[in-house]
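The other protein chains are all here in position, but one chain of the complex has been omitted.
Order of writing sets the chain letters: A, B and C. Residues in each chain are counted from 1.
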């Protein structure tokens, strides 16, 4: 069996995402599913369950951030260069409630040799914007995909 | 039984925090403990457990954000006026790893009639800074403390 | 002469913008021109001149911020309710150089009774993104348009 990396950017993105998702315990715990990945792009979903609610009966901001941050992670690792978040900001626009099914779409706003910028929009099942997230990542070098 | 609110700001902060914490399922799920609350201040702790790790074996940024956001929530609700986060930004300084015991300290940087600004510092058990968080809150009116 | 406000949202936006621009000494000093205003939208331009350069011969970040912030101000005041910035974040993507002609487009991402969120994209004369800005505003009540 060969460890050769795929040449095709789309295949590379899918292979990197599949391996990342397999290792990502936090995403699994949150029920975050990967719907689509492309070079510089990822779309992920999460349903708001009981334990995610805070004291005002709204989804905890940390869980919304976690969904958006995960989408950025998959988009920023899609070129098979490990990237970690340097910082991020999030604007909360409307509450997410029990049972809401959220979709996060991350797209690459900029990429240099070392840093990336990603915008993530989180919407609910009615297409309403729940929050906007923007983050900056830093590439550490190396490869996301590990040999089989 | 009377519904009268405490006059003392410290007692008000403690009563509001105790009721909020009792209703906050997300904080419980994350194992976030309230160590201290004062008017405009809260200190909370969280231990990094297995399910919080992402694909690079570091604590997921969403869980760090959740801890800091929770500390802001308790600090901003300490005056017994419900506040929700408008937005927040977070800078990630070093990874948090399995078994790390984190402390988040939220302090009020500013408060007007309607809005508040909070700085939250998250450090690990060696006193090293893990992340800095700053958020802005909006007061919706009403009371955090519900009648018995 | 009557002080009645225009009924038409577009006319209201134009009247508010014209009066604001007339009073805004900082925009004039920076040579910021208003190209278009609509309800929740503004497009403004600025040319990089010698005094705007910092020690690395690039346009000072404060001047880029000022252009974006001005565009947000005009978009957020376009409904004739005075709004001021609560906070903002800016990502610098590429330098702006002497002679560059920048365009800032501000669009309303969200608006509630009291707060607004605006995204501002700043591009140069080649259509390249120079920076992204996002800000949150707070409405103080009253009217932007002053009686004649």
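Note that a residue touches a chain if its C-beta (ideal position, glycine included) is under 8 Å from a C-beta of that chain, and two chains touch if they have at least 3 such contacts.
On a predicted model such as this, the values are computed, not experimentally measured, just so you know.
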| item | value |
| --- | --- |
| Residues in chain C touching the chain absent from view | 19-30, 50-63, 65-67, 69-70, 73, 82, 84-92, 95 |
| Those residues of chain A which, in the complete complex, touch the missing chain | 86-87, 89, 114-115, 136, 138 |
| Chain B residues touching the omitted chain (full complex) | 89, 91, 93, 109-110, 117, 119, 129, 132, 134, 136 |
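FYI, only the chains that are shown with their structure count from here on.
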| item | value |
| --- | --- |
| Chain A and chain C: spacing of chain centres that average the CA atoms, whole Å | 31 |
| Between chain A and chain B, centroid-to-centroid distance (C-alpha), Å | 24 |
| Rounded Å distance between chain B and chain C, as computed from the means of their C-alpha atoms | 34 |
| Multi-chain contact residues (two or more partners), chain B | 86-87, 89 |
